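Take a look at subunit A:
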Amino acid sequence: MNGYVLAAWLSCGGLLTLYALRTLRRERALRRSLSPEDPKWR
Partner candidate 1 sequence: MRSARVPSSTRATRALGWSALAALAVTTWWGLWVSPPDVVQGQFVRMLYVHPAVATMCYAGFGVCALASVAWLWPRLRSPRWDRLAVAGAEVGSVFCAATLLTGSIWGRASWGVWWTWDARLTLTAILFALSLGYLALRRAIDNPHSRALVSSMVALLMALTVIVDHYATDWFVTLHQGETLLTPDPTVHGWQLATMLVSFLGFGLLFAWMVVHRYRLEVLEERYETEGFAFALQARRAESRDAGTSGRALAPAVPAVGTAAAPAPLRAAPAVEVPVR
Partner candidate 2 sequence: MLLSVRLRAVVALAGRYPLLAGADLDVRPGEIVVLRGPNGAGKTSLLRVMAGLVVVAAGEATVLGLDPMVDARALRSQVGLLGHRNGLYDDLTAEQNVLFAARAARRPKQSVPAALARLGLDGRLVSVPAAKLSAGQRRRVALAAMVVREPRLWLLDEPHAGLDAEHRALLDLLLREVAAAGATVVLASHEDGATEALAHRAVTMSGGMVAGGVLDEPLEPPAAKTVPAAPTLRAAPPEVVPGVAEVPSVA
Partner candidate 3 sequence: MWRDAVLVAGKDLHIEGRAKVALNQVGPYAVVVLLLFGFAFDQDRPLLVQAAPGLFWMAVLFSGLLAVQRSFTLETADGAVDGLRLSRLEPAGIFLGKAAAVGAQLLVLEALLAAGIVVLFHSELTGAALLAASALVSTAGVSAAGVAYAALSMGLRVRETLLPLLLAPVLAPIVLAATEAWRVALGLSSGDGWRWLGLLGCFAAIYLAGGVLSFGALMEET
């Protein structure tokens, strides 16, 4: 396994995971502070 290959995969995977988690965290934070009305995804 080559160092560069690992670096590329890890950095790319890490970046995307971080962004996904950030979006989910913000979504959960918003949903908790809104009233419990069922969200209709238009």
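The set was built so that all candidates are chains of the complex that A comes from, given by their letters.
Here, contacts are C-beta pairs under 8 Å (C-beta built on N, C-alpha and C of every residue); 3 or more make two chains touch, one makes a residue touch a chain; residues count from 1.
Model, not experiment: these values are computed from the prediction.
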| item | value |
| --- | --- |
| Complex member touching subunit A, one of 1, 2 or 3 | 1 |
| Parts of subunit A lying in touch with candidate 1, wherever the complex brings them together | 1-2, 4-5, 7-13, 15-17, 19-21, 23-35, 37, 39, 41-42 |
